[in-house]
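Note that this is a trimmed complex: some chains were dropped, and none of the rest were shifted.
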Amino acid sequence: MSLEKCLENVRAAHPLIHCITNYVTVNDVANILLACGGSPIMADCPDEAEEITAVCGGLCVNIGTLNTATIPSMLLAGKKAGALGHPSVLDPVGAGASRLRTDTALSLLDQVRFTVVRGNMSEIKALERAGAARGVDADVADRVTEENLPAAAEFVRSFAKKHGCVAAVTGAIDLVTDGGKLYAIRSGRPEMSNITGTGCQLSALTAAYVTANPRNALEAAAAAVCLMGLAGEIGYNAMRPGEGNSSYRNHIIDAVCNIDGRTLKSEANCEII
Amino acid sequence: MSLEKCLENVRAAHPLIHCITNYVTVNDVANILLACGGSPIMADCPDEAEEITAVCGGLCVNIGTLNTATIPSMLLAGKKAGALGHPSVLDPVGAGASRLRTDTALSLLDQVRFTVVRGNMSEIKALERAGAARGVDADVADRVTEENLPAAAEFVRSFAKKHGCVAAVTGAIDLVTDGGKLYAIRSGRPEMSNITGTGCQLSALTAAYVTANPRNALEAAAAAVCLMGLAGEIGYNAMRPGEGNSSYRNHIIDAVCNIDGRTLKSEANCEII
């Protein structure tokens, strides 16, 4: 399925996404879901997690600002999504920064079959190191460059195979793969890392994309990554003199509102390797 | 009391509003309270809920992202506001989407006499269906149109009468009533629903308006609804090429800063039926 069609399916299906997500970037996550054509419901109390998952089409679990009340909700929601066949995305924010985050992400990966895991290379490596007794040794670099691209691609492919998911590992070059076919995406701007939450926003976009394109999770995840990168470029070009990261944030979400399928297709820098 | 006078009273009184509100839209809620001339205090821990209510002039309870710690705070704060004669607003966000939300909203309605209940038609209907043994059957449409306006108005009137509150049910046509007189407000833009939290923001505005106009809760709630709708129109007209929902959010809050009583009076599309 083409990137263009993936985008158009989101706009047509208006997928409703249950987000258990950190409170730092939650407002931007909600607005970018609306911008892309989806709808958000945020709910993190264990007493309603499963019910909310059930009324939604897809799930996005983001472990930033996790706590002892929300971790059970993540597991309950993840299992419910699995039982109902709903697409789900895991964003292991800060895996490696604390045992609680690493353990929670590993526990979620063990108990839930996520459609997509979306993180940066450091987070994915931290998960592989922590779970090393069980798997791949994470000796790739944290920063993907043209030089180390083959090794990084192999690492991400093995992660995807092991967890039976699409892995979307984003950075200077974004890698999206189901273990076989791999998209290397060179859209986006380095200045996006000066805004809090562009990763969280991408994870939510990815949830909307795989929910509206359930039989084409790999292409849908790649389309979401292309969309975010392209929005980063368009948003950057929209910046006026004197503007900085706060306005850039607005321009990116605005761009997601306005990008159509044709633009996504023609402008995204997306190579299959 | 005129819409104009309601607005001017808010700017003169600077009402301090205790918000127990969801973490998705809380920043915009705080900024729109400041924009209208009020001040926010957010506090949701049961150990301080009553004390914070007591130092404020009014209360806004919003059940989005409710949890087992904040639900008791909502009840404590609501009862304290009642005991002190402080105006209060309930926003039953997502009532109907989970039993926890529906039950919490019903429990709040049973134990607290809110000055205003502000929600969309689906939420209000969900409350009436869930509480159906005790009341009105909710068979009106979720979307108020010119055609079904009389039935919708009757339904909202009966909700207001039953709960002894002003009901402000917002959508394509907003209905605000105390069970008798009813304001049908046709301000606003459909694009406002592409921004997260315009409903939450309106609920907080309404709390500020009824707090600064305690003897005219119906008119004050109608004025808040008109203000939000007019801000949605002015904000929409302020949009530049390439902008989307993130900038629109800023324009709306900015407009609330700048709308004066005369503009509210002359521009709001507000009919009494």
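Letters are used for the chains, namely A and B, taken in the order the chains are written, and counting of residues starts over at 1 for each.
Going forward, contacts are C-beta pairs under 8 Å (C-beta built on N, C-alpha and C of every residue); 3 or more make two chains touch, one makes a residue touch a chain.
Worth saying up front: this structure is predicted, and the values here are computed from it rather than measured.
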{"item": "Homo-oligomer size of the whole complex, from 2 visible chains", "value": "3"}
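Here is the rule we use: only the chains that are shown with their structure count from here on.
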{"item": "Chain centre separation in whole Å, for chain B relative to chain A (CA means)", "value": "34"}
{"item": "Interfacial residue positions of chain A with respect to chain B in the complex", "value": "23, 26-28, 30-31, 34-35, 40-45, 47-48, 51-52, 55, 69, 234, 238, 249-258"}
{"item": "Interface residues, chain B side, partner chain A - complex", "value": "22-25, 27-28, 64-69, 94, 97-101, 194-197, 242-247, 249-250"}
